[in-house]
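What you see is part of a larger complex, with each chain still in position.
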């Protein structure tokens, strides 16, 4: 089957996110109130060809851990959007 | 065994060091005190294994304004100006996360220069990696260069030189050394001293988080929610924008004369900056951790004190100037908070109304242990030295051999690397990357400064003393080839595990050789850095002392490059001998590393350097190029490539 | 506003994170104009005859290059000045700020090769009749250094067509011999576009750095940048003569 998967790769909690902090600090001066906790990371969309949904998940996890993210400073989450037989 | 001894030992303090702490304090140390001593008495901060050798180096000279022991070396360059420069290493963080490890290496050395009140005008990056046929080393190279590019370009300091070398010994431990040069006013050099009782300690820059707490984190009394977080290595994410606004704020504070003292928060963070600035003025400091802006609210005192969050500075300001100083910082978008006051007594740290640490600043900053580690020449060296490079088969086709050498990783063009660096900002770059030395105009004067970083680890493997002397001599020749007179040296000493007697022997020999060469060439050492424990799965790297040499060109219009003009005569200065020991040809062609490094006549080197500078000053030569790695053939080829003009050479004529 | 020495005065905006603002001031003064830094937080152009938005990494280039800088208080004045026909030159980061502010069409995205590039770059003059290019000629090749990581110009086909028709494409990347081709394009920009102006021609954005090609002793060893900055100074002096 061919599944569209989307991953979000964010810096781990407690690790400085310079982009997030700088954007957050400047939002009020741009006229946007009541916004906090800004964190910015990567969104990756891929199509994965694999025998089963479990296979798709396994391949995505391995790819995320070994290549798409750096486990030392980043965490990742993923969603398998649709699976066509 | 008292609880505090267990904790102390788990942080690398020995039993007798713990005993000395108990004697100094007259009681058991608190958890925060143990963390502070462990950080301040670490190899990185106290130089405990290298101190006895480093103090043999020549550090005095007519131009030296500030030598080792301050934030950076300061040298007089005339016109009421000083050059401030230093080199540091960020090897271990770069192995774990290459982009951020290298980026924060740039950030740290730049803050050392800025803390003397000087504006940074140049960065050089000597880098060393394992062999390129392994994917991991290509990943490390790409990451480190990207980190230096992103950070250095963003803070507006041109990266104008350095080097990239490859050797299997660096496979698990890349070397990321970064040199920064700044220009300041001679009458306004800022020292890292908390000079006046009652002065206020102002912390400014980024918030403090749990970055880089590494080993000390074992002290944490809260449970770690994940195994990864428990052993999170000392990785910090760099924020070049926070660095840029902190630099501009610092320079404006200095210009307005608001600073009594200034120090970067680097290794051992706030604990180091407070204890060192107080100790240098033989005073104390009252610190209130409640004032420190935190990124995470549940931080313990020991974490706040030893955090190595980036882009933070500690300024010592007179009470009446604090309001203006805070306003200057705010104008640049930098938060500045008073966290302490200079006192007569000890360094006293308060947290939520309670004294969590009290110790003499001097004992933390200046009374670290001094080790006399055993040093012994390793036996494997004799076999290596016994190999005869002259027995290697000579190439039958010299042309092909030269082309192979020019294509080898250590000699080939590094344009792929330095085109990722902004080498133009600040409109002062007379000679950028790719030549013998970087040459930079001194703003507002007719002068220029030349800078070169050099180090040949293979020579040092074969003979650490001679190899280190070669590094100084080659750096001097490089700046002389640009028309400059060598003035002073900074050094980054990258070595293996000091607990291995062979490594300590290499270190002792290298420092001795460096000292000899610096004396012979009259280039005193104004500071530097020692990085031990560089090894891959227990295998030590080759001894790699890297020398940063500063030269002065009185008339910038007389600066030289390596490109020659058409129709010019080509002269070789100095003697050529049949010496192939540790040569790049033997390594690149036959994978051979053996024999003895080439001989070195320091007196002749000194005369050669003077001759080159005088020829340039009298405009008797138009270009010059140092003959080093790869030999004469490579040197001539590089001149031709740089100018696009060939040459007909007949070595037979004398 | 009395002009104390009659020299043309150019305001160079300084954002937090700008790097080439001092280089621009130095280059303008070396060419006989006078230049003054304009603080991003002040809604005041201090009577400048023209405005330069300099190169650098305003706000660290976080989120997008120029995404935050374009909201700076000074930008309200710059927009009004531009709408009233005042000359505005955006160099590198400045070009990105002008696009984000909607003063110029299109956007600058990450280089095709994903790497920051710093080197001398041949560019071809496509429109010699703006206040920034009057000292050049159509088809002339200038060598001006580029140093950027996000310089790939993008716009949609329809906008491009109208821009071409109105001569809003001012510079294109090319080979040393002046050929606009993939070989001459360092970052994958659409049709090799290196600089564009607005419809009225008084606002120019260019990725190459003319201020780093005024003194041939430094940087890229070319003085072609003086033709661009010199054109601006000359136009202003002429306008007031």
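Just so it is clear, A, B and C label the chains in written order, and each chain counts residues from 1 on its own.
Definition applied: a contact is a pair of C-beta atoms (placed from the backbone, for glycine too) under 8 Å apart; a residue touches a chain by one contact, two chains touch by 3 or more.
Computed from a predicted model, the values in this text were never measured in an experiment.
Each kind of chain appears once in the view, while the complete assembly in this file is A x2, B x1, C x1.
Just so it is clear, only the chains that are shown with their structure count from here on.
If you average the CA atoms of chain A and of chain B, the two centres end up 36 Å from each other. Among the residues of chain A, those in touch with two or more other chains are 18, 22.
The residues of chain B that reach two or more other chains are 239-242, 333, listed in rising order.
Residue ranges on chain C touching chain B, taken from their complex, read 16-20, 22-23, 26-27, 41, 55-57, 59-62, 115-119, 145, 147, 149, 209, 211-212, 215, 217-220.
Contact residues on chain A toward chain B in their complex (touch as defined above): 11-12, 14-18, 21-22, 25, 70-73. Those residues of chain B that touch chain C in the shared complex are 146, 149-150, 153-156, 239-242, 244-245, 248, 331-333, 419-430, 432, 441.
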